[in-house]
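With one protein chain removed, the remaining protein chains of the complex are shown where they sit.
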Amino acid sequence: MLNKFIIVGLALPALLLPGACLAYILFKGLPALSWSFLFSATEGTGFGATSGILAQLLGSLLLALAAILLATPFALGTALYYRLYASKRQQGLLAGLLNMLQSIPPIVFGLFGLIVFVHLLQWGVSLLSGAVILAMVIMPMLVLNSIASLERVPEQYTEAAQSLGLHHSAVIGRVWLVQAWPGILTGQLLGIARALSETAPILFTATVFSGVVWPESIFSPVTTLQTHIFYLAQEGSNQQVIQVAWGSAVVLLGVVAGFALLARCLSNRYEKTQRLGVE
Amino acid sequence: MLRFWLTFSALTTALVIATLLGFLLQASWPLLQSQGLSFVTEPEWYPYEALYGLLPVLVGSFWSIVLALLLAVPTGLAAAILCAELLPGRGRAVLRFSMELMAGIPSVVYGLLGLWLLLPLLESQFDLLTGRSLLAAGLLLALMILPTIMVFSETAIRAVVAEQRQTAMLLGLDWPTRLLRVLLPQAWPGIRIAILLALGRAMGETVAVMLVVGSLDRLPQPLYNLLQPAQTLTSRIGREMAEAAVGSVHWAALIASGLTLALVAMALSLLIQRWR
Partner (left out) sequence: MVPQPKIIESAFSLGQSEPVALQVQGLNLVLAGTLVLDGIEIELAQTGITTLIGPSGAGKSTLLRCINGLHQNWQGQIELTGQDVHRWQGGWDQLRRHVGLIAQKPCVFPQSIRANVVFGVQGWRQRRRADGLVEEVLRQAALWDEVSGRLMASAETLSLGQQQRLCIARALAIKPGLLLLDEPTASLDPRSKQLIEQSIKSLAESMPVLCVTHDLEQARRLGGQVVFMCDGKVIEQADCESFFQRPQRLESREFLSWKVCEC
């Protein structure tokens, strides 16, 4: 009995902290939320203290979407290669490389992007630079997820389709993707959630603090919620600034949670149908 | 056509790693040329006097990570044991869900918590001029890696096969003994991986640390003083990214720091894969 108390005692922070953190964030941030806060853009030259975060919200979404669009063809292609053409050795190698890529801290990608995209290729601090960097950050996750989804397609389907003489592309398109698309899409949604949370790599490669409502082209900088919060945190001694920062934090949390929830719903809905189908 | 797309995609992974390391290496070459590898142990980082030591940040990263692990591992493990063994189904789902929720909070938001909640707390508790310190960084990192440790350990403990639990019970072992002599040893490989993953996360965390660590490139005086402002590898990169003049030796030193971080992280990943 004594031991159980020790365990519970040690575990207490883990039990209380999640709720406490969330409660605190909401407590600080919810008062800042208002219609104008969410849906108007920054005006004037203040530190964003008297204005809305529409630009930042759109910027975050734009960057995340761009990253997904860039990463998906490569991620899907790699997963299909893994499943279709790779030998056992190649599969092991690929998995190893993906895990290594996944372990590299995002800030290093930011540094890389700074050297190559911002300066070498002269794209400057831009949406494109940020999108490519984020695409690199989320790609391993997308690939590993797609591979797992493809592996859940029963082998018999593949054999039956091949026995009918279907080409590789038909097997992929009419059997594999038809079966695996919920899992792959779930991975995409989680990828978007991840891209929305990354701050360090885009700090000096894609974003500026103010002056941008909507980027003029892919070569212009954007402003995002994540980096906005960061900039405000650095300036924050002013009560209003603090409040805007918390409000932005709540909005960011909401958007990230939204995508994660969507992913969860999608996987729940389709996992069930799939299991029944296979039986 | 299809084959081309697929093969090309598969090559991009290797390509990205190779290009990454390649460019980082190339950009840090000026520093390596002028100082060789001694910059790793150089104790001063003072760009204005061409001193590019890595030691302060290595010590800083070390302390913050160790502190984070010391705090998070016991708690995370205890929570995992609680979740896997002691809680009823409902409680288990709630706890797991709350951990996944925590894992999803963006690091910049944790940074806010650290900056405006944790720092004032530390300042009042320890009577400091500023709460920015390795202690703050360690505490914040502990908070951030807790979900990782808990979720992965819980999976490992639950994976211990039912037969082994039953056998232990049949041998008349009571719960604490079962835990210590059967469950934990069996789950240890998975728990070990959980800790390494958490270590990797703590090592790579940038934004939250940047806000609370103080950004002072100096070895702690004395070496174990965690209450002074300091600098970690990631916070230095984050801070100086905007300031270093492109192409200068300062720039090269910065890139070298990034390269070090990347190499250590990849080595850690290889270790994790080995142990899987």
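As written, the chains take the letters A and B, and residue 1 is the first residue of each chain.
Everything that follows uses one rule, which is that contacts are C-beta pairs under 8 Å (C-beta built on N, C-alpha and C of every residue); 3 or more make two chains touch, one makes a residue touch a chain.
Note that this is a predicted model, so its numbers are computed, not measured.
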Next item on the list: Could you tell me which shown chains are touched by the chain that is not displayed?
Entry: A
Note to self: So one chain is hidden, and I want to know which residue out of A:87, A:122 or A:156 touches that hidden chain in the complete assembly.
What the structure shows: A:156
Note to self: Under the stated touch rule, tell me which residues of subunit A contact the chain that is not displayed.
What the structure shows: 154, 156-157, 159-167, 174-175, 179, 277
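By definition in this document, only the chains that are shown with their structure count from here on.
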Item checked: Length of the line joining the C-alpha centres of subunit A and subunit B, rounded to whole Å -> 19
Next item on the list: Write out the stretch or stretches of subunit A touching subunit B in their complex.
Entry: 3-4, 6-15, 17-19, 21-22, 24-25, 73-78, 80-82, 84-86, 90, 94, 96-112, 114-116, 119, 136, 139-140, 143, 168-169, 172, 193, 196-200, 203-204, 226-227, 229-230, 233-234, 236, 242, 245-246, 249, 252-253, 256-257, 260
Margin query: Please output the residues of subunit B touching subunit A within their complex, sorted ascending.
Written below: 2-3, 5-10, 12-14, 16-17, 19-20, 23-24, 27, 74-79, 81-82, 86, 95, 98-99, 101-102, 104-109, 111-113, 115-117, 143, 146, 150, 175-176, 179, 200, 203-207, 210-211, 234, 237-238, 241-242, 246, 254-255, 258, 261-262, 265-266, 268-270, 272-273
